[in-house]
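Of the protein chains in this complex, one is absent; all others appear in place.
In order of appearance the chains are A, B and C, and numbering begins at 1 in each one.
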Amino acid sequence: MSRIPVGLVGVTGYTGMELARLLAAHPSLELVRATSRTDAGKRLAEIYPFVQGTRLESIVLTEPDPADLAKACELAFLAVPHGAAMDTAAELLAAGLRVVDLSADFRLHSPEVYAQWYGLEHRHPGLIPTAVYGLPERYAEAIAKARLIANPGCYPTSIILGLWPALAKALVNPEDIVCDSKSGTSGAGRKAGVATLFCEIHDSFRAYSLASHRHTPEIEQELGAVAGREMTVSFNPHILPIDRGILSTIYAKLAPGVGLDAVRLAYEEHYRPHPWVRVLPKGKLPETRFVRGTMFCDIGLVVDPRTDRLIVCSAIDNLCRGASGQALACANLMLGLPVDEGLASAPFMP
Amino acid sequence: MSRIPVGLVGVTGYTGMELARLLAAHPSLELVRATSRTDAGKRLAEIYPFVQGTRLESIVLTEPDPADLAKACELAFLAVPHGAAMDTAAELLAAGLRVVDLSADFRLHSPEVYAQWYGLEHRHPGLIPTAVYGLPERYAEAIAKARLIANPGCYPTSIILGLWPALAKALVNPEDIVCDSKSGTSGAGRKAGVATLFCEIHDSFRAYSLASHRHTPEIEQELGAVAGREMTVSFNPHILPIDRGILSTIYAKLAPGVGLDAVRLAYEEHYRPHPWVRVLPKGKLPETRFVRGTMFCDIGLVVDPRTDRLIVCSAIDNLCRGASGQALACANLMLGLPVDEGLASAPFMP
Amino acid sequence: MSRIPVGLVGVTGYTGMELARLLAAHPSLELVRATSRTDAGKRLAEIYPFVQGTRLESIVLTEPDPADLAKACELAFLAVPHGAAMDTAAELLAAGLRVVDLSADFRLHSPEVYAQWYGLEHRHPGLIPTAVYGLPERYAEAIAKARLIANPGCYPTSIILGLWPALAKALVNPEDIVCDSKSGTSGAGRKAGVATLFCEIHDSFRAYSLASHRHTPEIEQELGAVAGREMTVSFNPHILPIDRGILSTIYAKLAPGVGLDAVRLAYEEHYRPHPWVRVLPKGKLPETRFVRGTMFCDIGLVVDPRTDRLIVCSAIDNLCRGASGQALACANLMLGLPVDEGLASAPFMP
Partner (left out) sequence: MSRIPVGLVGVTGYTGMELARLLAAHPSLELVRATSRTDAGKRLAEIYPFVQGTRLESIVLTEPDPADLAKACELAFLAVPHGAAMDTAAELLAAGLRVVDLSADFRLHSPEVYAQWYGLEHRHPGLIPTAVYGLPERYAEAIAKARLIANPGCYPTSIILGLWPALAKALVNPEDIVCDSKSGTSGAGRKAGVATLFCEIHDSFRAYSLASHRHTPEIEQELGAVAGREMTVSFNPHILPIDRGILSTIYAKLAPGVGLDAVRLAYEEHYRPHPWVRVLPKGKLPETRFVRGTMFCDIGLVVDPRTDRLIVCSAIDNLCRGASGQALACANLMLGLPVDEGLASAPFMP
């Protein structure tokens, strides 16, 4: 059986590594191009010693050349920083490729909001309306027909899936939501820097970008679409001394008369057709290790009658579900494959 | 110079270890008794190999005997579980000792509230009014005169210090407060159990006891005293894969017209006489490592104009400021010593 | 396509978890029985929350019943402690099952040596000669025909693969070998105990069982078979604050005239037919993360001309290659499947 050829633009970094890991075992896709400006000409195994002995070991890195990519591949993953991704996406689309962009460049519908939060004018606003937000549970049909996917951010994935049923069914007050999110350090990327050195992160914990993180407008846009109204949320990230995993603890005021049973029923019904979202049994709370390396989003539900609050705990793997795995799920849909092909592995314990 | 003799009842466990570490270097106190039912007769260095070569190495563990303790010591630290501590405290007090109880048994003014949250009738309700809550910044004078100290819980310490100025000066709405706290694993104690094995905690993260943790009534009692009204807060703990440290992220709605400058001024003025509470410069957020091994409580202040919220980040070392160091500060005050004697060390970096 | 039914006796513990993870994605094997004396009657997902949503979620734990297992399965994995495993293995074999025993009970050819190192008389010495040591690179043919596999220990796997070519080709002096091995904490199992609590392991490092670990005779037996003579080695384990991974640093005196090129050539030729053993390029050393979750054994080779020593660094994943993955490779061979079926995944990075 021949596999569908795909490419990966921007191969250094943890999301690139994770895509490589997933593609090395994918039954229907074959990574045939991997590009890197700095490392062109080297074998992938020189950059990633861990791919030796896998299907990827003989890939030679190339300069990113749209014509070559379009000729060799049916689809390309973009794992380059925001700001740079928009131009590359435009070139690849023009060359006829389908594109899954892991950056933030096409996630926000409004170029003004993009400019405001990213400090950058969007250079391809005309492409924005063609991009589909790549959350498979919400947009599977549109994803299947899209030529450009804006792959969701890691924090937004955990929060949107955590609040979707509650907002869609008006179980909570949409005006007073606090999201306290904690992410593994791989979310900070693979750039050299003192702040993410081992000795600065290990055995410590801190918040950052409180109330000002760039994922805020993305969260508000997608929650707004669910709730059918404008949303303003308080989103507050923290950095964990773990490799991967995000856990968001989400606080919302319950709508009058709503109790735990109604909440549980709504979540269970809502996610029954979506097996990647696991609504945990009553009394259970998620742990990041239980979703490690997978597409699962584990959701724990607590109702606090003392303060009339719904507390949602939502856990994902930031690199797999929050980035590369989700990108691959979108690619599967775009290429006519089952959404979970190559993504059905069990979590890695411990 | 001769030192004041003190005793430690219940010497196994991480708070016992931390008290041992602090007493090994204290200029004016001398640990002369350390008790353990299970290990009586052994040298402390057999239980704690790390005290070999320190002032504590020759201490021999004894059975907990009130008469002996009262004869040998001027003050005793109780590091035994709640439920057991109340009886021991009563015996030691009756024998004439001053007592610093690290458990929760005398923290709550109401025995009914104690019974409700701890599932246990209080057997010495008459002693409760004599106990002073051992937060030195708030109750230094009463601590100095007390014979029984209820040493504060670790989470409450971080939250009370984090909210005190805001509530005392009515900068925030007292009705809608969410505390999202994260603690190092030493807070779970030193009992054998699968849930706190290395491989269950390392490289993972989870919440627990959401909206139902026993520290909730203690937080509400002390915040209520500050605010001058009954308080109900949403308190939600999580467990971090680090040894020590608590970071609480606290969300409160701002009172009308209050901005960052007013908040900062209030906190800076309030804590100027209390050097252990460090209000960080504008734009800085605390990290648990910056308070490691110390009595510092680092406070970062963020105002979010989009959601009209004050976000307070408050970090302490759960074993030192949140338990044994704070107990030692109380003992210092009770024995007429400077509050910070033996507690002036700089944080341990990295 | 229908899958071959297999069973797992003793499902708690980290090796059981790892087998569950691997079997959840195996294309040709189906876990149809999982036994546990303490948890019989529960669904596997209650014990292992992470298997919800996988092929394993509906398995109900049963009491270990040889007749039932033999009727339902073609092969059983034993993940019970040494000492207990030998009886269960005997019963399952008698009931007609093929057995892969992950314990040490059938690894040593000599029941006397077993008694000496394990402090236990062997109760089924007659079965010992029928057991095949389950190292696929060495014994693939015998494994394929065996009814009882003694699955190798984790440390021995790393050391035997690390020294095999050097001893087989007499590149080193067999008399003076030191193995300094370091293992992740999952190797200590999932029993409640203070010594492996998070706070006792994290941010610390120690040796244990120096020169006296039970894996010593197993290492000596298999190295002796390779070298064609009796071997005595100094084997010295340490415990790492990581979940999984073993790195063995092995020191041997070079035979006269042997240099790095000869060593590299011998290792590369020897392992060319065995793609799971990756002899790293000159100058590269293994890292445990590069083999995480896989069957790879990464080998780095250093020659020190100042001390005439060959230093071999050998890294494996102790749970996958050092236990459950290797057991599955043996099962594959016994059931006529490709050795690497269900085991071809790329490492998990980071």
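One rule holds in what follows: a contact is a pair of C-beta atoms (placed from the backbone, for glycine too) under 8 Å apart; a residue touches a chain by one contact, two chains touch by 3 or more.
What you see is a predicted model, and the numbers here were worked out from it, not measured in a lab.
Consider the whole complex, including the chain that is not shown, and state which of C:66, C:300 or C:325 touches that chain.
The missing chain is touched by C:300.
Considering the whole complex, which of B:21, B:182, B:206 or B:238 touches the chain not shown?
The single option touching the absent chain is B:21.
Per the definition of touch given earlier, which of B:138, B:169, B:278 or B:321 contacts the omitted chain?
Residue touching the chain left out of view: B:278.
Given that one chain is not shown, which residue among C:112, C:141, C:176 or C:268 touches it?
Checking each option in C:112, C:141, C:176 or C:268, the one touching the absent chain turns out to be C:176.
Determine and list the chain A residues touching the chain excluded from the picture.
Where chain A meets the chain not shown: residues 14, 185-186, 190-194, 196-203, 241-243.
Given the full complex, what residues of chain C touch the hidden partner chain?
176, 178, 180, 182, 199-200, 202-208, 210-212, 232-234, 236, 238, 240-243, 245, 247, 249, 251, 285-289, 300, 302, 304, 306-307, 309, 311, 313, 315, 350
Tell me which stretches of chain B touch the chain missing from the display.
Within chain B, the residues touching the omitted chain are 14, 17-18, 20-21, 24-25, 48-54, 56, 186, 202-203, 243-244, 275-276, 278, 280, 284, 287, 289-291, 293, 296, 344-350.
Everything that follows uses one rule, which is that only the chains that are shown with their structure count from here on.
Quick one: which chain's Cα centre is the longest way from chain A's?
Of all the other chains, the one whose centre lies farthest from chain A is B.
Whose Cα centre is nearest the centre of all Cα atoms in view?
Smallest offset from the overall C-alpha mean is found for A.
Fit chain A onto chain B over the CA trace and report the rotation angle, somewhere between 0 and 180 degrees, nearest 5.
180
Return the distance between the CA-based centres of chain B and chain C, expressed in whole Å.
For chain B versus chain C, the centre distance works out to 46 Å.
So the centre of each chain is just the mean of its C-alpha atoms; given that, what is the distance between chain A and chain B in Å?
Chain A and chain B have C-alpha centres separated by 39 Å.
On chain A, where are the residues touching two or more other chains?
Chain A, residues with two or more chain partners: 202-203, 243, 287, 289, 350.
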